[in-house]
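Removed: one protein chain of the complex. Kept in place: all other protein chains.
Let's look at chain A:
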Amino acid sequence: MTATLFTNARLIDPEAQTDAPGSLLVRDGVIEGIDAEAPEDATVIDCNGRALAPGIIDWGVKIGEPGERHKESFRSAGLAAAAGGVTTIVARPDTLPPIDTPESLEFVTRRAGDAAVNIRHMASLTKARGGREMVEIGFLTDAGAVAFTDGVRQVADTRLLSRCMTYARGLGALIVGHPQDAGLSRGAAATSGKFASIYGIPAVSPMAEVIGLDRDLSLVAMTGCRWHADQITTAQSLPALRRARDAGLDVTAGISIHHLTLNEYDVGDYRTFFRFTPPLRSEDDRLAMVEAVADGVIDVIASFHTPQDEESKRLPFEAAAPGAVGLQTLLPAAMRLYHGGGLSLPQLWRAMSLNPAKRLGLPGGRLSAGAPADLVLFDPDAPFVLDRFTLLSKSKNTPFDGARMEGRVIGTWVAGRRVFGGVA
């Protein structure tokens, strides 16, 4: 029986939406309570007034296993996550080959033992992410798949998608959609507008997202399945999302930290580390999305960690692979929203920890008694300049290279065991 008492902490409680000084007692890897009486032999960690919050649950992380281990392994992703205050990675199935059978899910589940943090897996929605046949949603759910998604490949055949949704409804399975109309989005690397036109980058209107969202929400209304939009990135999508909620549909939505902290102009001189799917939006959209997170219309913030090797990015902008690593930069990037964006720490942790836990049925995301002691201790104010080569991820494709950031992780605990940081 081991007990640890975190004293003198600034406790960030996303459930109670409080940010207050206090202590937290952990026993045998489980949170016992806030300001609880500690046994005499408890290990005491003085937090020196730093913030102590539930560990981040990063929903939608690409790991290169199987198929692209040179870009990221479970081990390297686990190290980066621990250093970034992420205690649970929810991995994407868009690997090579995709995670589309209980057998391949069993493989990655076994491989995930290499990581120092919790790893949960999503499975693909259709076989080989081909959009033609549904996967064994029943067997995969039994094998531990927390959600089903074809990633950035939209299932074009609405009849097949409706059947997938109907079948998933019966099993209570969650489907994650990528609501970007495939036809309009084809070949696009930027959001259409003045910037893309001047730089001559193939671009797509944000309306592609509105079309994709309307289509998918209609199918959700038809089938009654549980559904989550991976990334909602334009203000024009928000009315449809609100209407769906008001109509009682079981719908949630997420956004990447990059779409909350960067805009289309950050691409600047064709910097390929700023190429994302969907592409970065206008500043108006970015501000609207920050507000949507504050209002709770957008439920989840995640890094959409997408490791790419140097060669995939050392290409003309429109030919470069999209995506950025984010496990280690999610927290400091989120601090930009805390310091200058009007979001409180409890609001941020609701989106980065509590809501993903609730939506995926995971035990973390809380500071309440009985929750696992998955914790991050961090200094929201500590400044630093990011050098991408200090990142622990195997891939270094971050848009924040050389950026001035605030927010440093001091320690990370998974089930009460310290996985990052020295003796505090």
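Throughout what follows, a contact is a pair of C-beta atoms (placed from the backbone, for glycine too) under 8 Å apart; a residue touches a chain by one contact, two chains touch by 3 or more; residues count from 1.
Keep in mind that, in the parts below, contacts and distances are computed from a predicted model.
Per UniProt, the protein behind the absent chain is "Aspartate carbamoyltransferase"; the candidates were "Glycerol kinase", "Aspartate carbamoyltransferase", "D-amino-acid oxidase" or "Ion-translocating oxidoreductase complex subunit B". Residue A:G170 is the one among A:P21, A:P97, A:G170 or A:P239 that touches the chain missing from this view. Across A:R69, A:R111 or A:K127, the single residue that touches the chain missing here is A:K127. Take chain A: the residues that touch the chain left off the picture are 126-127, 132-139, 160, 163, 166-167, 169-170.
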